[in-house]
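Missing here: one protein chain of the complex. Every other protein chain is in place.
Each chain carries a letter (A, B and C) given by its place in the written order, and its residues are counted from 1.
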């Protein structure tokens, strides 16, 4: 699969300027992803997928992002839905007391992914961000299922996915936050709000939800599981972006090298120093991302694993922004022209530190943790 | 005049998003500048202008840039033409042996500026950058004047100015580089190449020149003066941008403060620390710009003055980029939306270090100088 | 006086390594200062002094620190005592309702300074730092005066000064914090606790106080003035160090230049870039210090003046540490040998950000202020 990702990256790169300019969904990239079977990356082999680990995913996300970070970010959402579903093993399901229908629904959703269906995530809301505890989108039980009403924001790939993971709060019991897999179609309306500095092709528009879904759309078949899943799989909430931004940073170094060599500027010491330092920084951030991913697979949920997840997010975000800025400075004014890879990468890279958990939040969490505190320390950013 | 600049800045700011989005020349801003009399800023009082010093100019450029950096950059070109012309005093003209017609031409050009005519600069060329010694645009004496042929790049305001300062090399004597004031019209063709990351509204397009001008268009009336003027007024080549980028940096701090207060995020210590450090950095860079400007007025051409010019350029460029990046990080994802001031300021600010002399070049020059070397030190960037 | 400071600086520099090595009080430097008349720097002319402004002081502190930062820091304490005393003008004394004896005591203390008496400051305490509101040293009225008991820390020049400014809290009324001028001698015991990374020659030892002073030792002649004075003259609490650390930073650049030239390493671009960037940073921090000082003189107590004081302290501290570290890296391993100026300057420079108000605290204050908050904002560091 990683070979496939490497094959696709240059194709993505060749299309990236156009999608970026228009803020358009990368239709051809997603056709490539579907054809390559990558929609089944996280799907277990018994359901027709590649059964990839989180580390496999991180390696692939890095490669895809070297082609187009925006495409990799949308793909990340699909991977997080399928990865989290696949993470609910039969053993875990039994421990959580999930009903048999929920396991069948899980298998159906995963099998469909392996066959080319893809999922987006509609979790964040204005005001609440991605904090589950603050959501206002509400659902209520109705005859034969649930009615969900609310408004989501930052929904990457909105209007193009086959179904959406929608988080909502029970109107009957405010303490319950549940997740639903809502198929595209009536009841979902895209409001095209995404016109951003960077990562423009993610089309992370607002999604207005007023839809009734059958009971089987409730993930896990039991209400109130959203927070449980978030705590079991925090890497999908925080760290899976990290691989994308390291890929963007590496693409910036590569683009600067190509530009400098074309212009025969490699004899200038200041440029060499910038490229050398950037290369080392990207290489180190990449190691951190892969270390976090390896630990997520081997020791999920451990305190040290979570620390690596935060370190990876922090380092990826700060490195991407710093490296892209320095590479543009190394390349010079001519690389500022729109259509030049560095012009886009500079804008894309800036988003890394801003996506939750932000760099400042990760630094605080790591500091609290190093000092022996916990997530509820006074003044520290809340986690969910 | 500075009060006038402060009055105009919010008007520029209100229009900046639109001009930026379209990469359009800021027509209304320039109408405001004309109406305010600022085209005569550098014109001596005896010719109807405000007779401003370089320090006056720097203070005004800072204020204008707080509104729109791109507008301030175009205005900077007009100021540099009029400022350099005004700098050729009668005494200097006599010392240089300039003919009387040249003084009349100078006065005509300046008087016209005071009356609303404005000038752009067509100096840089692909490959040569802004280095006079590398230009390939050529002129030859023809009956009644000169024919100039070549191609210019990074010509801010191209297609909108009333006349252009064009630098060219004598076809007859390659060692002579001269400057001409070429009126808009036939013989000048704008190729719309400027579609850039930042400072989009400067419209710094390519300008193709194939024009015959009367003898009076030759600035100074004597061939080969371009380098002399550059050496007499290096601040117009290097430092006048600096005030613009400090203005951009201050605008980024102001925009972040407004955004953070609107969202009631001021209680977050990481945000406060970012704003506090940014405020201090911008304030210091501003002092450096004003110190350089003061010295340009009081002790032009002295070694310490030149050092201040380089320091100002270095500090303004690096501060603007760092501050804008940090302010966007302080404000968060919502400030990445196009149309938000910080989204534009982040892109505009990046250009500062890249404009010649780049930050890396300024650092090298300062280092060479501190070590007692000179501009011809081995491996150092050439100055002109 | 500034010429005198420039004359002394190389003498201080020549002795600095020895005092630093031994952590010894710079006896000869202080003999020079006394002989030069600099003890009377802040003393009004009518009392035999130079009547210097705060800006004069800042310029002189910068020059002295280029010779030896530790000597300049001790001198700073004397200047702050005499400067604060001189700042209590007759008009202010009347407004505060100070008794006539207090004015005579003030004049006596200042006249003595002009004649060569010098003062140290014993304010900070373990646990309380320099926060007046947290002091535990106590005084009580006794027959004919006051008895003061407590322990002070970070008392620069302890054991060498002629008298000490001691801040203490009234045992009878905890809300009253007063200051006394306590002559050296019995009742003051130095505990040699100062053996520090940098600024070793300041001898900032602990001072144990158990002394009875006559009533005239109470500054102002009225109890409870300490906080008033601090609020009237915060620059002496925060910003007067700033000039010292900029002097240290400039000394580091100068030492690196000398070292690099001696070793003929000036052709290396990485070294040139380090020196060039350091030069610009130090020059900008110097401007900020002088701007703060100018405003303290012209517009004391204004909000913008206080902001400049914090900016100066923040920029001086961070610049000194960064510059000294980079200059040592430019000079290379041989400059790490003890006795090399850069080895000492690297250690001395580190202290700048740590002295109150620390860089992190200044950044927070500036951020709170920029956001329109005040010193009592939730979570912000308290000011006194």
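Operating definition for what follows: a residue touches a chain if its C-beta (ideal position, glycine included) is under 8 Å from a C-beta of that chain, and two chains touch if they have at least 3 such contacts.
Keep in mind the model is a prediction, meaning the values are calculated, not measured.
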### Task
Determine which one of A:223, A:348 or A:364 touches the chain that has been left out.
A:364
### Task
Quick one: say which of A:141, A:232 or A:283 touches the chain that got left out.
A:283
## Note on the structure
Across the whole complex, the chain not displayed is touched by chain A residues 253, 257, 260-261, 266-267, 269, 271-277, 279-281, 283-285, 287-288, 291, 307-308, 310-311, 314-315, 360, 362-373, 377-380
### Message
Even though one chain is hidden, which residues of chain B still touch it in the full complex?
### Response
269-270, 273, 379
### Summary
Per the touch rule stated above, chain C touches the missing chain via residues 154, 193-198, 269-271, 321, 325, 328-329, 332-333, 336-339, 343, 346-347, 350-351, 353-355, 358-361, 363-364, 379
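Basically, only the chains that are shown with their structure count from here on.
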### Query
Which chain would you call central, comparing Cα centres to the global Cα centre?
B
#### Entry: Centre-to-centre distance between chain C and chain A (centres being mean Cα positions), rounded to whole Å
52
#### Entry: Contacts with two or more other chains, residues of chain B listed in rising order
269, 271, 360, 363-364, 379
